[in-house]
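The complex is shown incomplete by one protein chain, all other protein chains being positioned as in the whole.
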Amino acid sequence: MATSQPPVGTLAPAGLAVVRPRRQSTASWPLIDRVGYWLCWATGIALCAIALGIVLFMLIKGISYLQPSLFVHSPSPSVRQSEAGGFFDPILGTFILTALGIAIAAPAGVAIAAWLSEYARPRALARAVESAIEMIGGVPSVVLAIFGLLVFSQGFLGFLSQRAANGAVYGRSFFGAGVIMAVLALPLIVGATREGLAQVPDHMREAAYALGKTRASCIRHVLLPAIRPSIASGVVLGMGRIVGDTAIVTILVGVTLQNEAVGNVPVIGTLRGTGSTLTSYVYTNSPAGEGNAPQKAYAAAFVLLMIVLLLNALVTRLTGANERTGGRRRLAGLRALARSAWTR
Amino acid sequence: MRAHRTLIVSLLLALAIAIPAVAVAKTVILDGSTSMLPLVQKLATAYHKATKKSAPKVGGGQSAIGISDAAGGKVDIGDASRDPIPGVDPKGLVFTKVARDGVCVITHPSNKIANMSQQTVTGIFTGAIRDWSQVPGAQVSGPIDLFDRDGASGTQDAFQNIFLGENLKISPSATPENSEGTEASAVAGDKQAIGFVSLDFSVGTNNVGYQGIPCTLANAKSGQYLGVRNFWFVTKGVPKGDAAKFIAWVTKPGNKTVRSIVSSNWIAIH
Partner (left out) sequence: MRTDQRAERALGALAVIVLLLIAAMAVTVFGKAWPSFSHNGLSWFGSGGDVDTQLRAMEQASPLAGHSLYYFRAWPLLWGTLVTTVLAVVIALVVSILAAVFLTEFAPATMRRTLDPVIRLLAAVPSVIYGLIGILAIAPYINDHLISNARKASVGYVVQLNGADVATATVILAVMITPIMVALIAAALATVPRSWREGSAALGVNRWRTIIRVSLRTARPAIVAATVLATARALGEAIMLSMVSGGRGFAANPLDGITFLFEPVRPLAATIVQNAEGLTIPVLAHTIYAVAAVLLVSAAMLSLAGWAAKQPLKRYGIRA
């Protein structure tokens, strides 16, 4: 972002500012133009005020109901709030689901982006895959969720969730939700990686081929390490999307208050079981859900907001780092936002 | 070559972990009535503690979902908080009575109405009485906000049968809620609201007495309070296997653990 007026005649700085004349008062403008000017100012200030309002509101309400004990106690089913426990399980659930989703989406996304960018033959297939990825980004997450419920309730996928005593597949588990979350995060990772790959200058590839590397080896050893910040920013954008999604969690994780594992095997049992995440916990405790516990909802929502803001700040730092080392003039972090602006 | 070896070793390792994980005993799965949900969850935990079998898994969704899922084989046992309706319910279902439960008319805590007569309840819930000024004992003013349950609810069915009789239906302008919890929180959040919930969920609201009898657990147990309905376990045919064991444990006459759990907020019948 430009912090000082550049001398006339240089290129506009990399940022969203347009080069503006040194001094121009609006006093000479007709009234209607001045009204427009003031409206613009009012909108800018209003946006800041809304954001400030949201953060302050969640801060005040969240902090007033937040206690350290909430972080370590598991929620327990009770209509009376004093016995209802904390939100340790939902935080764990968020972490598990995000980790699972990214573990599936990151390798897949990077691989697909590498194929689209470096191979992309036959061309028709490549265009079809591109449009498919774009369309996945546009599909509402509820539709993905009910599709996932259908898929994971099939008999042959019973090992991913659990079975009833009469053999019916329950269908809802962290595994199923994790796979669908991976589908949700995929377009973001693919987009970010393709951006990064597009910016690697051709001479790096040519040098690798000249030294005898195969294309696959070039991707693996030259290109991917070079675009690590892009991949990282894509991954963090995907994490932000996963952390913030509620529809898939309420439909596919079989919302139970505590994370109920299936069987005795440590990690796989939890993944096959049901549980809750922060988002479903907030939803359930709000007046739209079961529990009449707005205090717990505020506290959990505050924690959720902090996590999301942290991820957001991380993306800013990663794209900022990319800015400095990038060769081409690009617009600022808002482009990352424009790129990642899809349905939630 | 080295990459192939690590791949094979890791696949074998994954299989070694996965096979015992998959070959795990199946769990009894229940879903259905949101009124029965707290009770059945407590029973499930107690069953696990008493018999060391894996705890049955309990879900919600309301009674119609429970009945339909039991009939379709999607769950082992469906929870229903309404009596079976011949001709409407799918064929071949077996209903096993578990407990009885009180249903209270509730209002906002600031609207402390102690009692309502049969006519007042009928008038309000069918939409004939629309304003609090027409209700004796009301402590708020303005239009009445009526809260109903949605189509899949067993509590709604029970309420209509007990409080309104066979022929009257709740006014269609009422706002439907889809679980006990949302109904209770909706009424607790609106000063002009009135609705109905299971006794266990009436903690944050004002319970309105019916025909002179306050809606309390003691009155429900003694039979003086008339708004009492049955809780059922629904199975497709006679209960079999693990589901049968759970139902047998819950309905065993003289089972002290079960009796103390049920008597805490509901009416024990075994």
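Just so it is clear, A and B label the chains in written order, and each chain counts residues from 1 on its own.
Throughout what follows, a contact is a pair of C-beta atoms (placed from the backbone, for glycine too) under 8 Å apart; a residue touches a chain by one contact, two chains touch by 3 or more.
Please read these numbers as outputs of a predicted model, since none were measured by experiment.
Between the chain not shown and the residues A:Val183, A:Ile231 or A:Leu318, the one that touches is A:Val183. Of A:Ile133, A:Leu188 or A:Leu318, it is A:Ile133 that touches the chain left out of the display. One of A:Leu47, A:Val72 or A:Ala103 touches the chain omitted from the figure, and that residue is A:Leu47.
Although one chain is hidden here, its contacts on chain A can still be listed: residues 1-4, 12, 15-21, 24, 26, 28-29, 33-34, 36-37, 39-44, 46-48, 50-51, 54-55, 57-58, 108, 111-112, 114-116, 119, 121, 125-126, 128-129, 131-147, 149-151, 183, 186, 195, 214-217, 219, 240, 243-247, 250-251, 279, 282-283, 286-288, 294, 297-298, 301, 304-305, 308-309, 311-312, 316, 331-335, 337-339, 341-344. Within the entire complex, the positions of chain B that touch the omitted partner chain are 60-62, 64-65, 68-69, 72, 74, 88-90, 127, 130-131, 141-143, 145-146, 150-152, 172-176, 178, 189-190.
Here is the rule we go by: only the chains that are shown with their structure count from here on.
Contact residues on chain A toward chain B in their complex (touch as defined above): 77, 79-80, 159, 162-168, 170, 254, 256, 260, 262-265, 268-269, 272, 274, 287-292. Note for the complex: chain B touches chain A at residues 17-18, 20-22, 24-29, 34, 37-38, 41, 55, 57, 59-60, 73-76, 179-182, 184-186, 188-189, 200-201, 203-204, 240-243.
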